[in-house]
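Yeah, one chain of the complex is gone here, protein chain that is, but the others are all in their spots.
Then we have chain A:
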């Protein structure tokens, strides 16, 4: 039977388990009657449907759908000094490929993305600890770990710039206590990317932890009981029960993390400080600058909007490609029940 998603599917029963038995034939009859009545309403209903969708639909069309197409179009044009565009084909993309600033920012962004992914194992350890049987104070820990997630990234950046300060920052003060001479973390080209990524991890651990904790709590206790009856120890249980059953959540977390990291802006923009007309004040600016920052700079400060459009189009393709790649690779490690 073809599942009618509107009525049958909505009741919460997954389609494969609707058996063809005498019991369901009664409800099928009811449904047929219902559907006949529905058809009576149908014609009037459809106007209600359009009316309810219109406000959101028009807004999205004007402010989102059409702009995507426009941005795509802009990326093939040149922006006149007084506005107006001229079609120049793939010229922007050609410039972009040989623009070292673009490559640098792409590299920085990917570096950040990979390092932030390293926060997922950390989040996983925390989630496993919080999920231990008989654990007390989980609510308290959860609240604390979640604080950086809700805090404004711009404000977080201001705070971390202070912690990272090379002369009087608390991090270097602490390092000095154990005899280490700390760097000028966010203005030294060799450290800036690590410093920024550490903040990225700090900001996302709580979020990933919550997602993973939800995944862990979804694993039926029976499986662990069964495994321990079979003599599997704690470690073995983790690898043969927890990890496979958590892999869909891990996958989801990874995909989200990559998508968000590739678009990082607020945090790094604020940590690096402004790029003024006479150039950036931060000597490590170009080693920290992300793709979205470059887009922002080109589009709204350097008045090269079409070039900026080409940059975000490349970012879009990159995000799609990396997401598609992850979906392809998931067959190797993600275990769906």
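The criterion applied here is as follows: a residue touches a chain if its C-beta (ideal position, glycine included) is under 8 Å from a C-beta of that chain, and two chains touch if they have at least 3 such contacts; residues count from 1.
By our rule, contacts and distances are computed from a predicted model.
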Given the options "Carbohydrate ABC transporter permease", "histidine kinase", "Zinc transport system ATP-binding protein" or "NAD(P)/FAD-dependent oxidoreductase", say which is the protein name UniProt records for the missing chain.
-> "Carbohydrate ABC transporter permease"
Interface with the undisplayed chain - residues on chain A = 5-7, 9-14, 16-17, 34, 37-38, 41-42, 44-53, 55-57, 59-68, 70-71, 74, 122, 125-126, 129-130, 132-137, 139, 141-156, 158-163, 165, 168, 170, 173, 202, 205-207, 210-211, 213-214, 220, 222-223, 226-227, 229-230, 240, 252, 256, 259-260, 262-263, 265-266, 269-270, 273-274, 281, 292, 295-296, 299-300, 305, 308-309, 312-313, 315-316, 319-320, 336-337
